[in-house]
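Every protein chain but one is kept in place in this view of the complex.
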Amino acid sequence: MGAYVLRRLWQMIPTLAGVMLLIFVLFNWVGGDPALVLAGKITNKEQIENIRKQLGVDQPSYIQLAYFGFEVATGFTCTWRSYTEKPTDSPKPTADAKADTKTDTKADTTDAAKAAPSGCQAVRSWATNEEVPKILTSRIGPTLTIMIPVLILETVFGVILAIGVAYVRGSLTDRMIMMVCTVAMSISFLVYIIVAQYYFGFKWGMFPVQGWSDSFWKNLTTYAPLPILLAVFVGLAPALRLYRSFFLDEINNDYVRTARAKGLAEKTVMLKHVLRNAMIPILTNIGIALPGIFVGSFLLESFFSIPGLGREILVAVNRSDFPVIKAATVYLAMITMLINLAVDVLYKAVDPRVSFK
Amino acid sequence: MSAVLTNTPTAAPLHQASPGLWTLAWRRLKRDKIGMVSLIVVVFFLLLMLGSYAGIVAGNWSKEVGVSYANPSFMAGAENLDAVKAKVDANAEKIPYVDLSDIDPLAPRYKEWEERTAKIKITETPRSDTLIFGGDKWGRDVLQKAIKGAQTSILVGLVAALFATVIGTTLGAISGYMGGKIGDFLEWFYNIFTSIPYILLILAFAAVFSSSPSLAPYRGVPMVVAILAFTGWTGIYRLIRSEYIKHASREYVKAAQAIGATHSRRMFVHILPNVSHVCLVQLSQHVVQFIKAEVILSFLGLGVPVDSVSWGTMLAEAQSELVIGKWWQLAAAGISMAILVTAFSMLTDSLRDALDPKIK
Amino acid sequence: MQKISEMNLKTPRLGAFVLKLFLSICMLVFASTAFAAEQKVVKIAFRAAENGFDPQQIEDRYSVGICENIFESFLTYDWLARPVKLAPQTVEKVPEGEEGGTLYTFRIKPGILFADDPVFKGKKREMVAKDMEYAIKRFRDPANRSPYSWLFEDKIVGFDEFVDKMKKANKYEYDTPIEGIKVLDKYTISFKLREPDYNFLYFFAMPIVVPVAREVIEGYPTDTRGHPVGTGPYVLKEWVRRSKIVLERNPNYRGHTLSTEFADPNDPWDQAAIKALAGKTLPLIDRIEVYPIEEEQPRFLAFMNVQHDYIEETPLQYVQELYANGQLSSAMQKRHVQRFPEMQPEITFDTFNMDDKIVGGYKPENIAFRRALVHAHDRPAEIAIIRRGNAVPVTSPIPNGVVGFDPTFRTMEQEYNPEKARALLDLYGYVDKDGDGWRDMPDGRQIILEFKYRSSEEASRQQAELWTKNLNAIGIRMTSVSQQFVDLLKDRKVGKYQISNVAWIADYPDAQNFLQLLYGPNTNISNDARFNLPEYNKLYSAALKLPDGPERNKIYREMNRVLTAYAPWAYGVQRLFSHFINPWVLGYKKHPILYTSFRFLDVDMAMQKASMQ
Partner (left out) sequence: MSNLLEVRNLNVKFRIDGGKIFEAVKGVSFDVPTNSTVALVGESGSGKSVSAMSIVRLLPRETAIVSPDSEVNFGGLNLLAASEQKMRDIRGKEISVIFQEPMSSLNPVFTVGDQIAEVLRLHTNMTRAQAWTRAEELMAEVGIPHPKSRMKSFPHELSGGQQQRVMIAQAIACEPKLLIADEPTTALDVTIQKQILDLIAKLQAKHHMSVLFITHDLAVVGEIADHVVVMQSGEIKEKGTAKAIFEAPQHPYTKALLSCRPSVEKRPRRLPVIDDFLRPEGVNQANLIERKRGYTADDKIVLEVKNLSKHFSMREGFFKKRDVPAVKDATFKLARGKTLGLVGESGSGKTTVGLTLMRLHEATGGEVFFEGVDLLKLSENDFTKYKRRIQIIFQNPYASLNPRFTVGQILMEPMEIHSIGKDTQERVNMSMALLKRVGMPEVSFYKYPHEFSGGQRQRIAIARCLTMKPDVLICDESVSALDVSVQAQVLNLLQDLQDEYQMSYIFISHDLAVVKYISDQVMVMSEGAVIEVANSDDIYLNPQQEYTRKLLGSIPKGWQGVAAPAPISA
């Protein structure tokens, strides 16, 4: 298994490189000129040039790519200057910026013709100048406060209902539930949010309309329930349909017939034999959904003023705050890959047929 | 092969065109009541879309036929909310107009202008207090607007799904059939896309595409289509790839290889028709998915521009109307979308049942 | 107390321990709520997210609004005076322009302290003249990328030269003196200008032209936006970027009072403010919580659900719900909510690109074309439907509320009149030449206009819709293109557009701040219409050299006339904002230039507690 995990980690490198390449191509070639985002409402050419230089977007693209790789690897960004210019004095080193002095001394001795980093610091949002890693870590909490309960509730209810529906498969109840699911799935999430916030939150006052506090419990008990309920409600219909199909797939298997031939009651067959096997595709499905919980539901987060990652990314998109989007994408891709690996390793616990080769 | 059939020898015994698998699938579908009803609904929407495209239906959607937020006819009694008239300071009316004639380059022709103006009379059509399903803020008929919105949304959904299917199928076919280095490369490519959470991928594409100056001419529908297609092909790729892997080892493909059929012949003449039902099901599934995505993108301002109305822009507009009690635009867009999407999803299910050789 | 804990120590059973833990948590919770209840807290929402609080790095109103409370500019505006009037804040008096309006000398009141911060190593730090010198220099430090660096470009003697020198050295040396900025003594600083500028003093009332302590800036080199340390009444207590900003009282703050000198005795708001605040040492609010909420529905509903104390700039579509036909809705009346209407010193307008081959140009037919478009634009519909009645039409680039506004300037050239528009187009040969049903240029070229608008802004989109509709109605083909804010800015800046709409809010309350938007030499900087008319430029330069007064107003009026004739802009509206205030909020009076009101506010805590959740 060690070898398997090692190999999988090794295989992640090209994928991660690919993700970085994709992001780079997207943002540096296709995307607009970031300098204009940063320039104010009255700007002149010189200022824009100055910003371009600070961002390094005036460099050739291969250097920018290397630079991006450096950013991802270290989480630090550096000011780039061409060799003819000498780096400025770094600000007095403080506990916050130890990295500065180190790279600066290096810069003095850099080979001519090479661009040299100076004044390294954590990658920052263009809009708020907040350190991007800090943005990601501080926004993840609220997102998970919503999404983990959503995932748990959705899975639990989904599985329970799916077993029930699969048990009465083909009956009128089954058909009705499936019909309701299809219809429920057809209504846009947006409509649900708008209507639910208006009626549940405002008109009937069952939940606060929006908000977030510093207390985890208060969030979970006061602010999170409505968003969670909405997300569960919306997610339940597709989950139910999917899980039902998993159960039906399993029910048609030979081992179910064997179990019946043993004299097991239908309930035991479903809850023991079928459920255990259906958990395998269900786990796969959760594995696929799991990385998504880190992004959260940006719609919920913006409507309910939850300071989560999804809302942050949305704001970044609206403001063309590229460092935030880029970092979020790359780091979430890493998390996704690690989660996938973890899920694959976990498989072993559910499916004894899995072997790590 | 149709040439063969037209050239059939006269000596050949009497025959009737034998039902192919598509024909059989169609027969199965015809027996599926829910499937047929869904099909009719979908076709109805498609016709509506074509009709509105051709201007036969909802051609006058942009005409302001009612007062602002005209009530639906079935609520004719309800109080109409008159658009607040601009309050003009009574004193302002008394202030004389500033004379520009000493500096105005147009001054020499003032008189001519005035004479011409007097001749022109623009009459305004009276506005109705109620509309069938209510009016929007400009007093446009919400029902017509929903139809026009359907045109954009369905178009985006269909075209994006078509592109995604083409991309996914082509790459999946190559990867699944060829395998080896090419397969590895495409797998790598696929992994890149799937290791980024889908929502984030869409947002990243949207952020970049919509801020790219070089893509500026394609803003609006083409860009939404591109965003959805470029991010949405992965599922199709995965499926088609596994289908191709499965089929490539099937005996009929081996047999084709044995008789000397080329790679491209095997890939496209032999295997493709056998996985085409998967493509079709995927296509219709993605139409649904993309219609829903379009709504959200448009709501976020990353989708179609507001002058080409879509269900998404309608919902974005309707969001604030709910609070002031003008629920009909939300309902019109929400319900028409729900009907189409429900029908499409059910059709997809029926198609899957009808086309899947296993379930037969 | 001691005894109890001893007893507990003797019985270390799990149950007892848990019980004790539970009790202590309860006590803690109770204590904290009890403590919190003693504080006067105000909670409101901002309609957009802030960017940070380094005064020399920011420009958005929301961040600047927070800075108003943390930093203190030399001058400020008298809180109740309308029209606005400068007042000293940290200096002894508002200086007079010397040497023909080119020399300004400020004398700082001694003993004004910065808020405490670890970089001061436990010592009290007094604000001195050098701090302002440092701050001014920061505006042009490339590292700060200050959006307001233009304030000090081509302005102070020796500053531009200083910047050039620094650029050559590739090193921004703050210790190098600048000829025009003189620190005369610990508390005195003077500025020598290259040209007379009577608006210069307004700069010193901007909440971004504020002294900062160099130790702080250098102590947090990577995150000055997160460590604002000023002399103002509040300090930044907590900042969850883009979702929560908490301000608390600055213990080092000396306090201020409400000046009632210029209060309007007939204005109930002024009288209420005087009643609540006069004679007291301000600020009265202990803690302010600001939540940026960008979606309109939740921001509105948060106020409706009494989660916030007041709502400013209420989304227009919801205003009707609370206030229609000149009165508050019954629900609001029941809650005793008050509406504060405000006309901010801003205008919306549509610019024509004067360099464009179709909409641009200075020849009579070009002017006629633009004027026809202006007449075709249904501004009453814009006001009624897009603005939902919450706006008034403007007749010049100078909005009501800024110095130089002329209420008697009324023109018919900007009024909606499609008949006149058609007549004018016909008159100058803009008729359908190729028979496709659309008007063409007099020389036969096709006209397809393009309207660029900001994609994420609802009003901007609707404006595009309206323009397209109106122009199509007079036979001119127009399409609209949505653009991300950034691209729109860029395209406008470089003249890659035909027509586009935008708004401008006063940086300082003088007409010059608006009129500069059409000054020829400002093309590529702020003159997005690329309007360059020698007549106008001459008038502009002349006005600069004059202080406020009838003479300058005459020039302004002349400029307005020129603009009306040449129509480089189609004027839009001045928006009317509605702020709704819960009854326990006392002394509320929104200032037109300053964004926040926390410093002049009180709350009736009993009432607040009874009503808020």
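Letters are used for the chains, namely A, B and C, taken in the order the chains are written, and counting of residues starts over at 1 for each.
Following the convention adopted for this analysis, contacts are C-beta pairs under 8 Å (C-beta built on N, C-alpha and C of every residue); 3 or more make two chains touch, one makes a residue touch a chain.
Everything quoted here is computed from the prediction, not taken from an experiment.
Among the displayed chains, contact with the absent chain in the complete complex occurs for A, B. Touching the missing chain, out of B:Leu50, B:Ile95 or B:Ala255, is residue B:Ala255.
Counting the whole complex, the residues of chain B in touch with the unshown chain are 1, 3-5, 7-9, 12-15, 17-21, 24, 27-28, 31, 250-252, 254-261, 270, 273-274, 357, 360. Contact residues of chain A toward the unshown chain are 3-4, 6-7, 10, 169-170, 253-255, 257-265, 273, 276-277, 280, 350-353, 357.
Here, only the chains that are shown with their structure count from here on.
A separation of 27 Å divides the Cα centre of chain A from that of chain B.
With each centre defined as the average position of its C-alpha atoms, the distance from chain B to chain C rounds to 41 Å. Distance between chain A and chain C, defined via averaged C-alpha coordinates, is recorded as 35 Å.
Within chain A, residues 32-33, 194, 198, 202, 318, 320 each touch two or more of the remaining chains.
Of all residues in chain C, those that touch two or more other chains are 297, 301, 456, 484, 486-487, 490. On chain A, the positions that touch chain C within their shared complex are 32-33, 36-45, 47, 50-51, 54, 81, 85-89, 91-92, 94, 96-97, 100, 121-122, 124, 127-131, 135, 138, 194, 197-198, 201-202, 205, 208-212, 302-305, 307, 311-312, 315, 318-320. Across the interface of their complex, chain A is touched by residues 49-52, 54, 57, 59, 142-143, 145-150, 170-172, 218-226, 240-244, 291, 293-295, 297-298, 301-302, 304-305, 307, 456, 484-487, 489-490, 493, 524-526, 613 of chain C. For chain C in complex with chain B, the touching residues are 296-297, 300-301, 315, 317-318, 320-321, 324, 362-364, 367-368, 371, 380, 383-385, 388-393, 407-413, 417-420, 422-424, 426-427, 455-456, 458, 461-462, 464-465, 468-469, 479-484, 486-487, 490, 535, 560-562, 564-566.
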